[in-house]
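Provided herewith is a single structure, encoded as C-alpha cells, for subsequent inquiry.
Every protein chain of the complex appears in place save one, which is left out.
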Amino acid sequence: MMSTDERLAYMADQILRNFASRGQEAAIAATLDHIGQFWDPGMKSRAAAMPDAPGVVLSDGVRATFMRLRDSQPAS
Amino acid sequence: MTFTREKDFGTPEATGEAVSLTIDGQQVSVPAGTSIMRAAAMVETAIPKLCATDSLESFGSCRMCLVEIEGRKGYPASCTTPVASGMVVRTETDKLRKLRRGVMELYISDHPLDCLTCSANGDCELQDMAGAVGLRDVRFGFEGANHLEGCKDESNPYFTFDPAKCIVCSRCVRACDEVQGTLALTVDGRGFASKISASQGEGFLASECVSCGACVQACPTSALIENTVIEKGTPDRAVVTTCAYCGVGCTFRAEMRGEELVRMVPWKEGKANHGHSCVKGRFAWGYAQHRDRILNPMVRNSVDEPWREVSWDEAIVHVASEFRRIQNSYGTRAIGGITSSRCTNEETFLVQKLIRQGFGNNNVDTCARVCHSPTGYGLKTTFGTSAGTQDFDSVEQADVVLVIGANPTDGHPVFGSRLKKRLREGAKLIVIDPRRIDLVRSPHVEAAHHLPLRPGTNVALLTAMAHVIVTEGLVDETYVRERCDTEAYGEWAAFVSDPARSPEAIEELTGVPAADVCAAARLYATGGNGAIYYGLGVTEHSQGSSTVMAIANLAMATGNVGKPGAGVNPLRGQNNVQGSCDMGSFPHELPGYRHVSDSVARAQFEQDWGVTLDAEPGLRINNMLDAATDGTFKGIFIQGEDILQSDPNTTHVAAGLAAMECVVVQDLFLNETANYAHVFLPGSTFLEKDGTFTNAERRIQRVRKVMEPKNGYADWEVVQLVANAMGLGWTYTHPSQVMNEIARLTPTFAGVTYDVLDQRGSVQWPVNEAAPDGTPTMHIDHFVRGKGLFVVTDYVPTDERTGPRFPLLLTTGRILSQYNVGAQTRRTPNEAWHAEDRLEIHPHDAENRGIRDGDWVALRSRAGETTLRALITDRVAPGVVYTTFHHPDTQANVITTDFSDWATNCPEYKVTAVQVAPSNGPSDWQRRYRAQADQSRRIETAEPAE
Amino acid sequence: MMRIFVSKDMASVALGADSLAEAFASAGCEVVRTGSRGLFAIEPLAEVETDEGRIAYGPVGPNDVSAVLDGSHPARIGRIEDHPFFSGQQRFTFARCGVTDPLSLSDYAAHGGWKGLETALGLSPQAVVDAVKASGLRGRGGAGFPTGIKWQTVLDAAADEKFIICNADEGDSGTFADRMLIEGDPFCLIEGMAIASHAVGASHGYIYIRSEYPSAIAAMREAIARSATKIAPFTLEVRVGAGTYVCGEETALLESIEGKRGEVRAKPPLPAVEGLFGRPTVINNVLSLAAVPFILAEGAQAYAEVGFGRSRGTMPVQIAGNVKNGGLYEIGFGVTLGELVNQIGGGTASGRPVRAVQVGGPLGAYFPPSMFHLPFDYEAFAEAGGLIGHAGITVFDDTVDMAHMARFAMEFCAVESCGKCTPCRIGSTRGTELIDRIVAKAPRAAGTLETLPQMRNARTAARSHEEEIDLLRDLCDTMKHGSLCALGGFTPYPVLSALDHFPEDFGSGHALTEAAE
C-alpha cells in the first residue's frame, strides 16, 4: 500500500509523463497548473513540503515541480 | 374509472409534404405517406384495427380496417393504403360493417370466451373490436378446430404467454424485429396451424429473447401480458416518470392501482426511448418493495456493534453533531460527502450545497469519478463542455458508427436497439474492444471492422488512426481551418504523422493488424457522417482522459462535430451521472462546470447562499480515503453509492472507511459500504419522489412520485433535515424550487423549470435565451470554448504490467440483466439470467491451466484474490480474461488495483494483471469478508419484541 | 445411321420414354432427346428422321423398334405438323418445343434462337418496352396485367440494382406449360429474361421453380451454365421452392427468395417499385417471358394481330383431367371453351359425358357445358364469374360430385394458406367444416357451450340447411373481399360456381331442375 506521500509523488509523476511530449519545461508548467486546478490545499501543502523533507525519494521532474509549487505557496 | 391507454394511430408517422383528402365527408390534410388509417385517427375517426399499431410498420393481416375509396374497386385495408390527394374515403358502410363482422366471427370462433376472468379484461383490443363491430352471433359455433389447448409458457419471470389467447396478428414478432432488433420470435408452421414461437419453441426464457417487453406491449390481447397485471388487475391511472437504471433515460408510464405499481410501460412520447424499454426499466422495479429495504434510521457507535434503530430526529441530530464535533477537533476539511448518480439533480445539488454551504469545504465527489470523469476532463479541454455532443436521435443519420470501449446491447440496450436498426438500414460499424461484443456479429448486424486491441492500448490505436487520416490527406481541411485552433492542430498533425505512430509501428503493441487499423480509419474519415460512441472501456484506464481527447481529435479532424449523425457521444453508465456532474459534484467545480477558483461564479453562489465558499478544490474519493488513513479525514456523508463494492482496491477503501469516526450512509439497503457505517439513513426509490434526471444526451426529464416514500422521506428531504440540523435554514417544500435555484445559478440551466418540462416532456441543456428550446446538437457553428482544441495524446503505457506471476490481463464490464453493483437488480427476478459473476477465459488459457467450463477458479492480482466460476469462450482473445462486478460475494474489485487515470483518478478497472488457477471454493479473504459483513448487519429493532 | 427423336419431358419419362430411347440406341440408332410435342395420348412418341422430314410413330414401346424403323408400325402418324391436334395450333412460344435438343445452343440458334435478343440489343431499353406494350402481351401467370406497363414502371424506377424474376412456381392443377417449356426450350426463357434485363436495366435474374419439378430444375441449371456468356453481363440463378402453392403469389415468392417464410406482402409498394431486397423488380410468369423473343424477333404486330378483344397474342392452353387428347394447345385468344374441350380435347377419356370443367386451376370457377360458348378471353371469363388464370382446363365427366369439389377447394385453401390474413387462415378451415355439414345434410345443432344459460345471447335452435348455405355464401363474401391475396380471395370461385351451377349436388336442387328432395 502506498503512503499518501508516495501516492502524491506517483500522481505528479504520472501527470508529468502524460505532458512529456510537450518537453520538460512545458510539462512541469502544465503539471503545476493541473495541481493548482485539482489538488486540495492539504495535498498541495504536503507536496510542497516534500522536497525539503529528509529521505523522500523524488524523480527530478517531480522534485522540480514540487519545489516550484513550494515557492508559489503563500507563506503557510 | 376505465383505464385510458395512449392513443394508437395505427401506423407510424410519415414526413412527406401535405396531402388533402376527404374521409367520411370531412376534409383532412396529412403528410404524404400517411396511411388512411392514421389520417382518420387524426380526425378522431377510429377505424377498427387489430394487427396495426403505430410503433410498427403496417402489416395488413387482420383485415378489420377495410374501407371504400371512390373510383377504386374492392375494399383496400386502410392501414396499408397511403393517402392520395383528392381521395374520397368512406370508413363506415353496410358492406364494410358486414365484412368486419364476418372477420370478427372467424376470430371468435377460435378464441376463449372467458372475458370476465381474463387478465386483459377491459384492456383487450379483440374485446374492443368485437364490441365495435357489434358481434352478436358466431354462426360457425365453437366446436370447430381451434387453438384452445396450447399450454401457457410461464418460463419468463415477468410475463406469461398464453397461446390460446393469440390471434396470430404477429405484432409481437414484428416488435421483436422492428423495435428491439433481436428477432427472437417467429410464426411456427403455416395456415390455421400458425402459432407464435420463441426461437425453436423452447419457451421464452431459454430462447434468444432478452425480455425487453416490447412484444408484451404490442400484444392486443392477453396472449402476452405482464404477470403483475395477472395478479393485480388492470391499472387505473398512469404517471409519466423516468427510469432509474442506465444513462439512456427511458421514460415510462408508471401504471398504478391506487398506490400500487402494476406495470411500467415505455412512454411513446419519450424522446430518448420512443416507446421502447429493456428488461430492467420495464420489469425489474420490484426491488422498491423488497423486504431488504431498510425503513428506519439506525445508529451505532462502532462498526462492531449491531445497528440500533432510532427515530429520525435522533439520527439527524446525531449526524449534525458528529460532523460539527469532527470539524471542531480535526478542522473544516476533515469531513466531506459523496453524491449519488442515481439520485435526482435536485438531490445531488442539495448534497453539494450541504457540503459547500454547510461543511464549508469542497470535499464532494460522485461515482462519476469511477466512470466518466475522464469524459468531463477530456471534452471540457477539447470542446469546452463536459458532455456528449448529440442526441440519441442523431444515430438515425449516422453513416459510420465507431463504438469503442462500450457494449450498448448490454449496457444501454434501448440505444443498442436503435443503433442496430440504423446498422440494418446500411450504416457501417467499427468496433474497438478487446472482446467480441454482440454488435461485432449477431443476427443482421456485423461490424465492418473489429479491432480487438490489447487492453490499455486505446491511445496508441486511436493515434495510429489519426496518423492514417492526416498522412493520407483525409482531414476535413476547411472544417479545421474555420472551427479549430489551427496552431494546436499543426502541433497535433505533426505529432501523429510521425512514423512511430503509424499502424505498423503499433501493431505489435496493440495486437491489431495495421491493415485493419488503416481500413477503419479510412472508413471513419470518408464514410459520411461519423458518430463515435464510447463507454467505460475508454475512461477506466490510466490514460482515460487522453483517450477521450484522442477521440475528440479524430472527430474534429474529420469535421464530425456540430451536425446531426456525427459527434462524440459518451454512453453514461447511470441514470443521472450526467446530472450529478452538471450539479457540481466534483471537488473542483461548482454547478455548470465552473471551477471553484472562478470568483465571479463563486460570488453568485455566495450571494445566494449567504456564505463565503472555499476557493480551493476539495478531495476526491481516493484522496478522502488516503486522508482518512492519515487521520486527517474523519467523517463522510454517502448518498446512494456503494463505494466499497464499486470502487477499486476494496482493501484500501475498507481501511479508509474504518479509520473514520462518522460514516453516514443513505441508501435503500444495507450495502457493503454500510458494513463500515455508523449512521444509516433509509433512502427512497425513484417511485417515491419528484425530481429530474439528466441522461447521456443532456436530456433533463421529470421523475414523478407515484407512491409515498416507505421510509417516510424523499432523499432531498433527508438532506434538508441534515442541513437544517447544521443550522442552514433551508425552506424547500418541493423539488421544483430547487430547480429554480439551479436555473438561477447555472447559465446552462437558465431556462429549465418544471412547467417547461411538463409542457415539452423533456429538454436538453443548455437551455437559455440563446437556446430557449434546448440544444439537441452542440457546437454547431462554434465550439463552446470557441475554437476546437487538438490535444497531443502520446501513448504512455500503464504501470499495471503482466509478468510471470500475473500473465493475463483482466478487463471488466456489465451484462444486460444486472445493473452496476446489482443492489437493485439482484433483488428482482433478473437473477434468472445472471445469478453470479463468471470469469470469461479463452479456451487456450483455460486448457493450459486445466480449467473446464463451470469450474471454480481463483482470480489473483497484486491487490487481492477472489474466486468465481469459469466460462470458456473465444469472445475474449488469448491472454485476456473478463468478468462483471454485479455480485458482492465475488467482490471483483478486491482484484482491481489503485492505478487510475492521470488527470481524474478514474480507476483503471479495465487493465489488471492477474493469474487464474483452479480453486475449490471461496478464498479465505471472501470467507473473512462474508463473516464481517454478516456480523455488521445485525439490527436490534427499537421496540421490544411482543 | 438413323436419327430418332424421343422426348425426355417428365411426362414422357413417366410414360416410358427412357426405355424407348434405350431400345433405339441399342438398335444402333442415334437418339436425340427433345422436349415433348405436347399430346400425351400419342406418347411415348418416336420420330424418325427421313428425307420427307420426321415421321412420327406413337404410342410405341421398346419392342416396336424394328417395326418403327422399317416404317411398318400401325401407330404411324406421319409428320406431327399434319396431325389435327397440331395443325390448328399457332405455336409462337412453343415453336421449338419437341423439335430441338433443349440444351443444344446450335440447335437453338438454328431454329431462330437469339434473334429476339439481338434485335432488342439493337434497340434502346424504351424501344424494347414499347414493343412489348405494342404486342398487347398480358401476364400469362393468371393476373393478366399488361406486361409492357409492368416493365415501364421498373425502367422508370431509379435504383442501384434491379432484378428480373421468372415465376415458375406453376402450382395450379391442370397446368404444365411452364414445366414443358423449361424442359423443352429453356434457352427461350433465358432469352426472354435477357431481353427484359436489357429493357429495364436489371443486373441479375432468378427463376423460381417449384420443387415438384426436378427435371425442369436440372434442365434450367444446365441451360444457364451453357448460355452464361451469351447473356453476360446479365446473370441468372435458379431458386427452388419448397412445397408451398402460395409462393406462386408474386410477393410471397419474393419473401421466399429472400430466405423468409412465404407470407404475402401488403401492397403498395408494388414489386415493380420495391420488390426483391427492396429493389425495383420485374416478376413475370414463364410464358410471359418466353413470349418476348418472338415479339422482338417477328415484331410486336405479328403477335398483336392474333387474339380476341383486349387479349392479344396466343395462349398455350393446357387441356387436362378426364380428357382424351390431353396436352398443350397454343392458340390465339377467342377459341371457345367448347372447341377446346370437345373438338380439340376430344371429350372425356372415360367416354362418359362432360359434366363440368374447371378453368384456371384450383382457384378457378367450374363451368357446366351450358357455358361452353365462352370465348377464351380474360374479360369474357371474368364477366362469366370465372377466370382464365394460367389457362389450365380440367375436364370432369358425369361421375364428379361438385359438392366434394367445392369441399376440396376449401381444403386446398386451408392446406396452402400462408396463415397471415384472418379471412383465409380461419375462413378456409371453417369453410371445410361447413361444407362437410352441408354435404352430409347435417346442419349444425347448437353446441354444448351455446346451450348453457351463461351464453345468454347464443341461439339454441338448430340451424337449417339453407342457413348453412347462406353462411357459406357469407363466408365466401368475407374471403373474397377481405383476403390479402388471391388464394383466400379466389377460393370462392370454385365453391360458389359449384354451388350456383350444380345446386343439386348440394341437396338444394332448385336452380336447374326441380329434382326430388
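The letters A, B and C name the chains in turn, as written, and every chain counts its residues from 1.
Just so it is clear, a residue touches a chain if its C-beta (ideal position, glycine included) is under 8 Å from a C-beta of that chain, and two chains touch if they have at least 3 such contacts.
To be clear about the criterion, contacts and distances are computed from a predicted model.
Within the choices "NADH-quinone oxidoreductase subunit K", "Thiamine biosynthesis protein ThiS", "Formate dehydrogenase subunit gamma" or "HprK-related kinase A", the name that UniProt assigns to the complex's undisplayed chain is "Formate dehydrogenase subunit gamma".
The chain that is not displayed touches the following shown chains in the complete assembly: B, C.
The chain not shown here is touched by just one of C:E118, C:E222 or C:E258, and that residue is C:E258. Contact with the chain not shown here comes from a single listed residue; of C:T119, C:S197, C:S227 or C:T244, that residue is C:T244. Among C:P362, C:G389, C:P423 or C:P503, the one in contact with the hidden chain is C:P362.
When the full complex is taken into account, the listed residue touching the unshown chain is C:Q318, out of C:T34, C:Q318, C:N342 or C:S483.
Touching the missing chain, out of C:G58, C:G148, C:P293 or C:G392, is residue C:G392. Although one chain is not shown, part of chain C still touches it, namely residues 10-11, 13-15, 40, 170-176, 178-179, 211-214, 239-245, 256-262, 277, 318-323, 326-327, 349, 358, 362, 392, 394-397, 400, 405, 408, 412, 415-416, 418. Interface residues of chain B facing the missing partner chain: 176, 182-190, 197-201, 207-208, 441-446.
Everything that follows uses one rule, which is that only the chains that are shown with their structure count from here on.
The centroid of the Cα atoms in chain B and the matching centroid in chain C are 58 Å apart. Computed from the mean C-alpha positions, the centre of chain A lies at a distance of 90 Å from the centre of chain C.
Contacts with at least two other chains are made by no residue of chain C. Contacts from chain C toward chain B in the complex involve residues 244, 261, 263, 266-268, 414-423, 425-430, 433-434, 444, 446-450, 455, 457-459, 463, 467, 471, 474-475, 477-478, 481-484.
Here chain B touches chain A in the complex through residues 333, 362-363, 495, 542-543, 546, 587-588, 595, 597, 616-620, 623, 626-627, 629-630, 632, 651-652, 655, 792, 794, 796, 898, 902-903, 905, going by the rule given at the top. Listed in rising order, the residues of chain B touching chain C in the complex are 58-63, 66, 74-75, 77, 79-82, 95, 98-99, 102-103, 106-107, 109-110, 113, 136-137, 139-145, 167-168, 170, 186-187, 189-194.
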